[in-house]
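Scroll down for the structure; my scribbles are underneath it.
Every protein chain but one is kept in place in this view of the complex.
Showing subunit A:
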Amino acid sequence: MSPYITALRAIVLREALRFVHQRERFLAALVRPLVWLLVFAAGFRAALGLSIQPPYQTYISYETYIVPGLCGMVLLFNAMQSSLSLVYDRETGAMRLLLTAPLPRAWLLFCKLLGATAIGILQVYAFLAIAALFGVDTTPSGYVAVLPALALAGLMLGALGLALSSLVRQLENFAGVMNFVIFPMFFLSSALYPLWKMAESSALLRNICAANPFTHAVELIRFALYAQWNGMAFLWVLLALGAFMALALWGYDPARGLVRSKG
């Protein structure tokens, strides 16, 4: 077997094992979007009337509307959490072990990214399954079509986390980054409200939302859930993935000095 594939398998497996060992993390990953879906959405459905917009063909409930956004939220939290573990790994030395493997650094980082994304996708499907139990569901083809959309969105958000983890020097600083990344990304997006609704309040906010890669990740997932294609969202997510990955590779460039040490 190629050493590339051997390493990929081991890194993904390690991520999976690590996740299995952290049951609280899985529980939190499930409870978080469910609270939004079952509590927040229930309260808001009355306040927000949603008219017909693609990909929906009829009036939809608010619960139905926010499911793709919550899928994105699961991916976003997962990506930030796994990059948090990267910062931790770097401080403890596990990252050093990984980076001294005789493989291109870009490949090793990509393996990490892939492992984290796979776990994020599992979480999303677990969430979708529970949402379906509460009657918020889609077609079988939608559940299949959403897989590549989740993969691409997960990779994009994971690459962002990877880039952040390389640029943030210490674990303590990372908590701040979470606040400055997760909340703005989530709220300044189409996850909770459609952009045209946002435009009614502020054109500026609407434009910020429209430029947010997370919006496009959510829209890609939203259309895919109904087995529909959103080329614009796809391009945006792909572009953001490329940009974040480039930033991450720059951040982890050995000539920049990854692990600042005192001795």
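Here is the rule we go by: contacts are C-beta pairs under 8 Å (C-beta built on N, C-alpha and C of every residue); 3 or more make two chains touch, one makes a residue touch a chain; residues count from 1.
Throughout what follows, contacts and distances are computed from a predicted model.
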Which of "Tat pathway signal protein", "tRNA-specific 2-thiouridylase MnmA", "Ferredoxin" or "Putative ABC transporter ATP-binding protein YbhF" is the UniProt protein name of the chain not shown? "Putative ABC transporter ATP-binding protein YbhF"
Among the options A:66, A:98, A:150 or A:177, the absent chain makes contact with A:98
Identified contact with the non-displayed chain, of A:7, A:60, A:167 or A:243: A:7
Which parts of subunit A are in contact with the chain that was left out? 1-4, 6-7, 9-11, 14, 17-18, 21, 91-94, 96-104, 108, 254-263
